[in-house]
Structure formats: C-alpha cells, structure tokens
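Yeah, one chain of the complex is gone here, protein chain that is, but the others are all in their spots.
So, chain A:
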C-alpha cells in the first residue's frame, strides 16, 4: 500500500482490532471527537455488501450445506467451531494461514476480518450479577475485581440501548435486568420446563437475553436494523437484525468523520517511548505487502481478542519492559481461563402434539446460575448457567411408520416428537499454570512469534460437569422427559470461544496488569478492554461485559486526555 507513505500516521487514538470490543472503542472515541485509527489484520467486510451467503437458500449450496472434504482436512480445528459450515466458513480463519502451537489441546477459533467474531457470535447477552464480580475474592479462588456491578451497570445500559438486546425483565438477582426490547416467547415445552423448574427446584427458566433488535428504537431505525427471525444470523444479516460491529458500531463511528479503518494491518507490537514513559504508537506489518509501518497516537486500545492482545503485549519488548509491555510482575500471559461447555442433556417429551411454533427464533432460554451464589454450597467453586431450548423434531424417519410412498411422504413432512436440550456454560478458575507465551524460534509469515497455548481443564471443572449432569437430568426428568441422553464431550478448551485473561485487571500491580480503568498499571496510555482483561470468567457470556468495559474505559480515556493527564 504505497499510498501510506504519504498517508497520515499520527492520530489521537489507535484501536487494534475491529471486532466486538474494538468496534465499541472506535464508536466511543470517534463520538468524543478523537481522530481514531482502527487497525484490523483481516480484509474489509462491509455490512450487507459482503455477506455473500446471506440469502442463499440451502438448495443453492452444492452439497446442500456440507463442506468439501478438502476444506475439512485442511482445517481440522476451525472446522469444529460451532456453526461452521458452507454458509459461514468465509468468516472464520483457515488453520494453515494462522499457525499457533498447542502445548496442550486448545482449539483457537478466530475470525480475522473487519467485524472480527461479531459477525459469527452467538449473541447471548446477559449481565453479570453483583455476586459474580465478588465471588472469586469471597470464596478465595481468585483476586478481587477492581470494579463491581454498580460501576458497570450504567455502561451495560449504555451498550444495551445501542446494540439492541431482547429479553424480559425477570427480576432475578443472579441475572440483573437491563434495557430490553421484547423477548422471544417460550414455546410450550420451554414454558412447561419453566413451570417445573420453578415449582420443584425454585429456579428460573427464562427467555435468553439476546442481541437482536426485536423492536427497533430510534437509533436502530436510523441504522435500518430490525430482526425478523430469519435465524440465519451467522451468515451476516441484511436486516441488521443482530448486533455486529459491521451493522452497528463501525458505521456509527464512520459517520462522525473521525474514523479511519485500515484493513490488512497486522499489529506487531506497541512501541514504548523510554523518555515519556508512555506508548508512542504501534508497529504494523501490512498483511499483503509485508511492509512495516509505524502509527503514532496519544492513546492505544488493544482489542485484538483475548489471546492476540496477549501476543501483542508479549511481543512489545523494550529496554524498560524486556518481558513484554507492562509486565513487571511476570504475570502477562498467565491466568488464561475460558468457559466449560463440555456437557449437555437432552430428552423427548410427550403430550404437546397439538402445539407448534412459528417459525424459528434466534435465541435460546437460560437458567441463571444457582450454585455457590450466597454461600459455597457445592464441592466445586464457581457457577454455571444452563442454556436450553425445546423443539419439535423433523425429518427423523426413525419415528415415522415403516411405510413408503404417499403415506410416508405425508408422515415425514410433519413435525415429529417434542424434545428439549440443556447445555452448560461454566466458570473456570484462573490459574497461573494456564498460560500463553511466545515461541522462541517459530514465527508467522509476518515475522511475529507464534503463540504457544498451554491451557487445560482441572478437577474443579470435572466436578462442575458432574453437578450439571445431575441437575440437568433431574430437571428434565421432573418435567417428564423420556429417553434422556447425557453427554460429556470433553472437547478441548478454545472451542468454547470464550477465552479470557492473561492481562487481568486488579487492585494491586503486584498481582495484576491493569487497573480499574483497564489501563496498564505501568503504561497508562495503553488500555486493554477485550477478554484479556478479565479477572475471572463469571458464568455469563462475556462479550457484553467487554463492550461495557470498553465504553467505560474509552470515556475515561477521553476525559483524562482532555485534562492532559495522558
């Protein structure tokens, strides 16, 4: 990109990464008047224009959705990601293009493009409760968060109003209410489960809070966003029905005139200026030409997704920081954690044959955490939420009379038995031994050291799986489920796609890397607001917390800049 020789290289702010958190940093910083450069390693993806499969019917896929074997063989890890198929594969990386080293099995799922994984995320969007922020400290399995629910609550609201989150105000203390648009209704089996779970277990079973615009507010009308339940979200939604950076934050930032996005820009490292004691900018390798470019800014937001942000910081070495930027205590890259998604329970239901739904919904139901909330009441620490849905089977010829011909055609085209499933999303415990580090000798094609992942389950995870299986089975059985099947798939970490930590927030610089405003303790104009900043994992889907922390930190950064404090 020769034109960059003359192009502007000085900005007020640099944001690394254009995914869920980077899009939010860009929006807030641009709105507050900062000339902002977003550096994104992948290609550009423009809302609607670059969703090639958004409206492709199944019969127009050569193998009706199945993938060519060559694609599967060449992508043993990424092809196992949830939702990866012929209609979505173009929004995931190819394994061979972006190598890393698994010291222990870890399947690192990435989407490298403008929009990052916001295009393909699952959109579950619930708040943490006050107890989730304090649990690690209260029960002694982690350090104290430097922020609590009350600090974040206004930013949750700020984010929810803008992205559009549907849900009911359920009044549950373990899953606080937010600024919701109308929720998706429960179907009749879900309704039944809700009643049984409330009556017999004193637990909640509610419609999931999901990032879908079910009732557009002014801001969404302006952005032409409305969800009409097509339920093909992961291909990119031409209606802007779900939140992605591409449909929402990035165009909003663009409109201010303050945004510059540079795709194909692989950030190599943050440059530390020994004299000022601050970061001066970042070093970029052009993804295509391999040209090296330096960009300067007053503040830098790292939003490259949790493990990539670790990688960039570890690779940012200087005289002052020989072990990576801000890494005086040697904890950078340690305390990597994730969510435990191993187990599921499913079963069949009789008795609702005269009921159906219309047509399909893009969300699931949720049972908020009921473990270790007010006291430590199990043999494991941490909690889990359960996602669940009821459905009517179709096209299952095992449950259709053994005839052929017209009678068979009629029977098989009708909705079949009712079923429901539950699967867990469990907290995992940050520990120093779960870490990432840089390879000493292996580099990628941009000259950046490969990341080594050394992350695994432990006994606590096994005990939590066991408890979920017992509780899930008990709830399904109490609701009258038959042929209950339980499964612990033991999938490697990474496939949960909720990797976190390595640059954690904390009160004490001796045990953490970031302060309560997501600033590096030792390099205050660098902010880390993606999953790398997480002090613990909680049990809710993490992205809305990343967004809220990002918006909060960005507003703080602008204030500090104005005061001349950065």
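Brief remarks follow.
Everything below uses one rule, namely that a contact is a pair of C-beta atoms (placed from the backbone, for glycine too) under 8 Å apart; a residue touches a chain by one contact, two chains touch by 3 or more; residues count from 1.
In this section, contacts and distances are computed from a predicted model.
From the set "Glutamate transport system permease protein", "Gluconate 2-dehydrogenase subunit 3 family protein", "PorC1" or "PadR family transcriptional regulator", the protein name that UniProt assigns to the chain left out of the figure is "Gluconate 2-dehydrogenase subunit 3 family protein". Contact with the undisplayed chain is limited, among A:91, A:391 or A:457, to A:391. Check A:288, A:413 or A:433 against the missing chain and you find that the one touching it is A:413.
Residue A:229 is the one among A:134, A:157 or A:229 that touches the chain missing from this view. Residues 55, 57-59, 62-73, 80, 82-83, 184-188, 190-191, 228-232, 341, 344, 346, 353-361, 389, 391-397, 402-406, 408-410, 412-416, 419, 421, 423, 487, 489, 491 of chain A touch the missing chain (whole complex, contact as defined above).
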